[in-house]
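First, the structure itself, so that you have it in front of you.
For this depiction, one protein chain was excluded, whereas all remaining protein chains were kept in their positions.
Now for subunit A:
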Amino acid sequence: MDSPKSPSGSVRRHIRNISHPLPRRNTKGPLDAVDDPLAHQPTRIRSDATAEDAPVESQTSTPTQAKPLPLAPTRKIDLRFLQNPQTYYQLATDDIPAAFLESEHQPLPDATLPDLLAKGHFRPAAVVALRQLLQADSNNAENILPLLYTRLACLVLISKPDLAAEEALQLTDFLGRGTPSAKDLLPNVPWELRILLVRLQAIVADDGGRRAIMALYALAAEVRSHLRDTNESGDVQMAQTWSSRLRDLGFRVADAFVEMGELETATRHLESLLEVDTDEVNFRKALLRVRLGDIDGAERSMKGIASEERHDTIAALLTIANDDWHNAVNAWRSVGEKYPTSDFFQQNAAVCLMYTGRLAESREILERLAEEHDAYPALLFNLSTLYELCTERAVDRKTDLATSRAAKPATPSSGGWERSNADFKL
């Protein structure tokens, strides 16, 4: 699978020098007691054998055997290295249809960040998040890090994950260095941000994502250590949190394999997961196998799915795999009638109609869905493709589609309200 990339043509590279040296912390020298590397032990990956004699600790990411030095809590976190404007890209609007830029639904210039996020204005939200981040107090990690998360997440949502990946490098590199100050910062980094950093790492990596897999395993080791600590300290709620994070990481390794195109490895990994929702695992395996072409395997996985909706979904996909397009149309239609809240079944029926030579019908369904529901990239892509087949003047149709979307009130679903030219194949 290709990693998603921003549409080509965005102007950006010239504003950033990736190899720019990091501003060095100058508040303390290397010999200052608080920075003494001997004062802190590196994060340990503990095996079960050593668990019993591990000291009781609560919620610290750097388990220590020695007591933390009394100075440690007062040490200031300095995030100035995240506040260099050179690190961040300007977001061009030349890839956005004019209909959106001129729409009355564009947010006001003074719209607040929560407002922008709630309504799905993710491009302006990315801009505002960055502005606030640059203006924030450098010592206030609780403010800066969620803003950084918001900035990166918004870039992902507007299909610019490659920009997000580059902007994330400063923090990823800083944490990866494992210096005492990095270890100080680590407990302040929201978990969601850490997961996002790993995911973005896979996008820019020239190793096809292998390092991201290693990073996930490293996170898992860290979570296990937290889990052990919280179990020992009897903090039931935290233990549950860490335990669900661990399960989530297990799934994420498979996700990363899928994104790397290592579909067979992903299947094997899913099979190795313990104490997980078997329905979820079987559904994921079935999807993977359909994509890979292992149709018998997909059928076996489907048999293990208890949820009727998911079972029917895979069954409908299998009719496609067997080249049975008339039945595929019927299958998607009947699932659609059974579960009317999921409009994507009808979308899929429309796609299959194309393969049975019923383009006009297919187009009607997609146009109706685009009119009645929140549009999503796949729907817009399919409809735009049909417009390209129906006429030489497809650009007009696609522009009309963009105009009608831009006239709808803003919603946050599936990438937000504003869409790029690429979404309409313009």
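As a working rule, contacts are C-beta pairs under 8 Å (C-beta built on N, C-alpha and C of every residue); 3 or more make two chains touch, one makes a residue touch a chain; residues count from 1.
In this text, contacts and distances are computed from a predicted model.
According to UniProt, the chain absent from the figure is "Trafficking protein particle complex subunit 13", selected among "Transcription factor bHLH146", "DNA primase large subunit", "Trafficking protein particle complex subunit 13" or "Cullin-domain-containing protein".
When the missing chain is restored to the complex, the residue among A:Asp110, A:Asp206, A:Glu275 or A:Glu392 that touches it is A:Glu392.
Annotation: of A:Gln83, A:Ser103 or A:Thr150, A:Thr150 touches the absent chain (contact as defined above). In the complete complex, the hidden chain is touched by one of A:Val127, A:Val258, A:Ile305 or A:Ile365, namely A:Val258.
Along subunit A, the points of touch with the absent chain fall at residues 1, 4, 112-115, 117-118, 120, 122, 146-147, 149-150, 153-154, 156-157, 161, 190-192, 195-196, 199, 248, 251-252, 255, 258-259, 261, 263-264, 280, 284, 287-288, 290-297, 313-314, 317-318, 320-323, 341-344, 347-348, 351-352, 354-361, 373-374, 376-379, 381-382, 385-386, 388-393, 412-416.
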